[in-house]
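Only a part of the assembly is drawn; its chains keep their places, and the rest are absent.
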């Protein structure tokens, strides 16, 4: 089994209860279960984590180096403000796929910019909770498997 | 009694000792005491908290959902940089009043922008420690009481 | 009794009839009555004025010098375009509190800038007609009384 | 007969004498006569007004509410600077057609922006004095008649 980290950032612990017209009714626990289950089918042992703290997220990314083969990252609002997360991803050299639940390009202008994007392998945006599943598929393909 | 959160952000623990020509000589403890006392007169049970950590502040705002009827928030320097705090306030849907001790519009240009303002109920800026008292009055009026 | 000026700017004469979903159903006369009444309780003799003319507003501010101890000012749309009002307030050196009924930071970008803010004592934004009451309280505190 | 206001702003009283290479030789009186005459043919009782004062123009627009069914407005230079006129038009909810004699998009960059445009029914630009006639036709069509 290949170890993979699914890391969610600030406010995503509220998923399913918060602004459902934007983010849908699925809770974070449901997403994490789906990731573990779908990942298992791909040969991935998926570890899930969430934090509202930029520093704690950096620590988790550092810990992934050598421990996990890939990261699926929804950095939430830190996407738009955190150079430190950008540096963390660039430093650990673990392939990272950026996911957003909603279409950030159809929202406020300050959400169109991502510090994560230039150092990520790729982006999957706007498909709701299903985006995590697509990201795991993309990671599988990147690490050498088919779909 | 109605539960209310008074939440202060980074560096506000230094109040009264830091740059008194800008922020005045009142300490944070004095402000918190005044809030609790004035709040009691309005029928509010005021809980006070301060943190220098963006993530910890988000946690406190999340915890306010269902527990407190309103938030008086001085987010300090995170006012100008934190999309994550903005999202937290929008998510929990607890009416939040933004307070600043000094007139942020008479200071450096980067302090004129607030990510909190668009999601707050309103702003009270420039009245020093008395701004917290006005914010509690405003919250009282908003929640259905008079002055 | 301490003399105080409550000055309203362009289009505020239409209050209560205009875009009530933004500004509420309260009329200007109701606000002015509330100001006079609440002000009396604070020891203020409140004079109310409204004008759609920038020049007339400047004249009223000039006349406040020596005649009134404070100004509560809702400059309406001139807030965003009038350097001349800014200069008038700076010139007369009468403490001035800026009030806005709606949350200008949740509206069009050009309404986020205020030429009044840097020369005002402080700002009270987004609390509807109650903002004038809070402004009178803030003025009272500034001039040396409690709430 | 349907009452209609034709309102001209700053410097338009000089029409026909001022920079004729830009604005043509027609005077404001000639335009107003043509509006009254052409309007009569459309079933409009046209009232004409001109002012160099932003405040006076706002007063005229306020007065149009309930009194006139439409406004043909050439706000002149206030087009580019007056948020207060914009608010006045939005407030009174009388359909307003913006007219400019010259092609403002072929002139200085600061004349390309119009605060009136977003709240107007439409714009007619660059056809000289004939633009007012077209605006009356457009108003007629909007209010329920054909040409």
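Lettered A, B, C and D in written order, each chain numbered from 1.
Keep in mind that, in the parts below, contacts are C-beta pairs under 8 Å (C-beta built on N, C-alpha and C of every residue); 3 or more make two chains touch, one makes a residue touch a chain.
Not measured: the values here are computed from a predicted model.
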item	value
With 4 copies placed, total copies in this complex	12
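Definition applied: only the chains that are shown with their structure count from here on.
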item	value
Chain-contact steps, minimal, separating chain D from chain B	2
Relative orientation of copies chain C and chain D, as a Cα rotation angle in degrees, nearest 5	120
Inter-chain centre distance, chain A versus chain D - centres from mean C-alpha coordinates, in Å	55
Separation of mean Cα positions, chain C and chain A [Å, integer]	48
Centroid spacing, where centroids are CA-atom means, of chain B and chain C in whole angstrom	23
Residues of chain A touching at least two other chains	none
Chain contact graph, described as a line, ring, star, complete graph or other shape	line
Residue ranges of chain D in contact with chain C within the complex	53-56, 58-59, 62, 81-84, 86-88, 90-92
Contacting residues of chain C [partner chain B, same complex]	38, 103, 105-106, 112-114, 117-127, 130-131, 133-134, 137-138, 141-142, 147
Residue ranges of chain A in contact with chain B within the complex	9-11, 13-14, 18-19, 51-56, 76-78, 80-81, 110-111
